[in-house]
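Here the structure is laid out as structure tokens; the discussion comes afterwards.
Missing here: one protein chain of the complex. Every other protein chain is in place.
== chain A ==
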Amino acid sequence: MIRTVTIEVKQLDRVVIRFAGDSGDGMQLTGDRFTAETASFGNDLSTLPNFPAEIRAPAGTLPGVSSFQLHFADHDILTPGDAPDVLIAMNPAALKANLEDVPRGATVIVDTSDFTPRNLKRIGYDENPLENGELEAYHVVALNLTGMTVESVKEFGLSRKDASRAKNMYALGLVSWLFQRPVDSTITFLQTKFAGKPDIRDANIAAFRAGYNFGETAEEFSVRYEVKPAVMPTGTYRNISGNLALAYGLVAGAQRAGLAMVLGAYPITPASDVLHELSKLKRFNVTTIQAEDEIAGVGAALGASFGGALGVTTSSGPGISLKSETIGLGVMLELPLIVCDIQRAGPSTGMPTKTEQADLLQVMFGRNGEAPLPVLAAQSPADCFAIAVEATRIAVTYRTPVIVLSDGYLANGSEPWQIPSVDSLPTIDPNFTVEPNATDAQGKATYLPYLRDPETLARAWAIPGTAGLDHRIGGLEKEDKTGNISYDPANHDLMIRTRQAKIDGIARTIEPLHVDDPDGTAKVLVLGWGSTYGPIGAGVRRVRAVGGKIAQAHLRHLNPFPANLGDVLRSYDKVLVPEMNLGQLAMLLRAKYLIDVVSYAQVRGMPLGAAELAEVIGNLVEETAGIDDDARQLGTAAANLTHWDHLEGAR
């Protein structure tokens, strides 16, 4: 086939693309491959996988739809994007489930092969939306992708069912052409993945190439798009998801501390991938124990810490509930322990594959007694690495359990990561006690397990196998210094206060909170924590793009807070705190600083949107400036900035 129409190449600064199909259609894999191609091309990017909790909901139904959204750009971006510019819908259910997110004017590529009256009826379409004009506002490209896939692989003699399973690769080939993605890595990937099944391998590669060539030769498309590589700081980059970054960060932390790592974990969405990744890393002296339940997982980790290893446990909210008592024991024993909570929508089983940040108060306070511990939260997928290293530093230095908060959005989402040099990571000194640290009344050298470092208040830590320092510890209250059981009222009060002071003192070793307030004239500060970093940043850029003054800061340390937090809060007229919960950080800030922060709470199981935040921020900026309700326009303007306004680039 020879083209009669020449193809125009259009420059774009950024694109949001969403692949949607049935759970069995391989949309996550397709998205991952497009991401890898995009990363190797050098765009900045951010991804949002979204899949049902059911492994295979009935095929062709709305609950069975799985999608993967990718935002890529020629400049640095912060979110996977609110709304797709291109939707690839592999069946009617995927079209129906995703269309409401797609703005008018966007491109919708549809596989028509399943658009039979029966399939359409099943999901509540009375008429074929491809034919009744319902999609007029979109640029619809309706193609029989399945049919063309089957055709393209017929030489391999597969059954129609097997042949049609390569349709995701056909679609990937087509959009790879459309956005001029480099394709070699996908071909290599398919060669490796299906190395053991030559006909499946060849069929997938053939379908991928056929899709690409279809774009080139068919006249469906008169434009191709180009998104230039982003200008990023010099360095070597890779793409990384939050869970992988977390796993690597934990290994890095253990290595920098010179400790073996023992992970005790019980599978749970969305934390299981951390267990999977770490189980591959045995050569780093990483032991993974898939325990009988979450209690045993954290127990094994704490037991390993008692033995002088770095004990780690990874879970999500329901599992964290089960671990509470053992974490409390860790607080009492004053041993290092890292507890990662990859939050998901709750309460109870909630929505396992959806994101949320509603475990903050649980991890802060969800233990009996006064049981303070440090709480850290990663702000982006790649930041999970740095947070894990920081958690190790604190856990080992201060001999304390540390909570690391991530969530489903960070866990599965990915972004380019400037790979740090290992030498630049902090070294962590376990500072084991190997000799007596005191003399008793008889003048005999002795070991006091609860003798503390005057600076950090960390207790001495001698591990089994150390001659002469044997001792017994436990969950019963201990006497100061000796660690012997004590029911003395004054001693209990002292120990409670000492444990609290130890955690509070960590603030002396953490970076002051950095505020992004470009000309220092903003009256409103927006303060977030965890995975809202991207959406808040994108919302802030929108507001600034339409002339609003707004300061932004983001907390990675939630307990203790950075030492300057109170001063920062007091230097703004209003503080807006957006969260994917009903205002948990807001409650902590009000309690601690007596500042009436403005809470913006949305708990939908989805990341906050940049446009929605822009509107909220814009409105608050004008309200603070005394502008009447009906005269306000900043928020709307910021929210309505359209796609091509270079918004996220505005800094």
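Here is the rule we go by: a residue touches a chain if its C-beta (ideal position, glycine included) is under 8 Å from a C-beta of that chain, and two chains touch if they have at least 3 such contacts; residues count from 1.
By our rule, contacts and distances are computed from a predicted model.
Student: What does the UniProt entry say the missing chain is called, choosing from "Asp-tRNA(Asn)/Glu-tRNA(Gln) amidotransferase GatCAB subunit C", "ABC transporter domain-containing protein", "2-oxoacid:ferredoxin oxidoreductase subunit beta" or "Xanthine dehydrogenase molybdenum binding subunit apoprotein"?
Tutor: Matching the unshown chain against "Asp-tRNA(Asn)/Glu-tRNA(Gln) amidotransferase GatCAB subunit C", "ABC transporter domain-containing protein", "2-oxoacid:ferredoxin oxidoreductase subunit beta" or "Xanthine dehydrogenase molybdenum binding subunit apoprotein" yields "2-oxoacid:ferredoxin oxidoreductase subunit beta".
Student: Among the options A:333, A:391, A:513 or A:568, which residue touches the chain absent from this view?
Tutor: A:333
Student: Among A:187, A:476, A:501 or A:582, which one touches the chain that has been omitted from the display?
Tutor: With A:187, A:476, A:501 or A:582 as choices, the missing chain is touched by A:476.
Student: With respect to the chain omitted from the figure, which of A:369, A:464 or A:512 is a touching residue?
Tutor: Considering all chains, including the one not shown, the answer is A:464.
Student: Taking the full complex into account, find the residue in A:55, A:422 or A:631 that is in contact with the omitted chain.
Tutor: Hidden-chain contact among the options goes to A:422.
Student: I need the residue numbers on chain A that touch the omitted chain, in ascending order.
Tutor: Counting only chain A, the missing chain is touched by 36, 39-42, 185, 231-239, 248, 251-252, 255, 260, 262, 264, 281-287, 289, 291-293, 295-297, 299-309, 311, 325-326, 329, 333, 385, 419-422, 464-476, 484-485.
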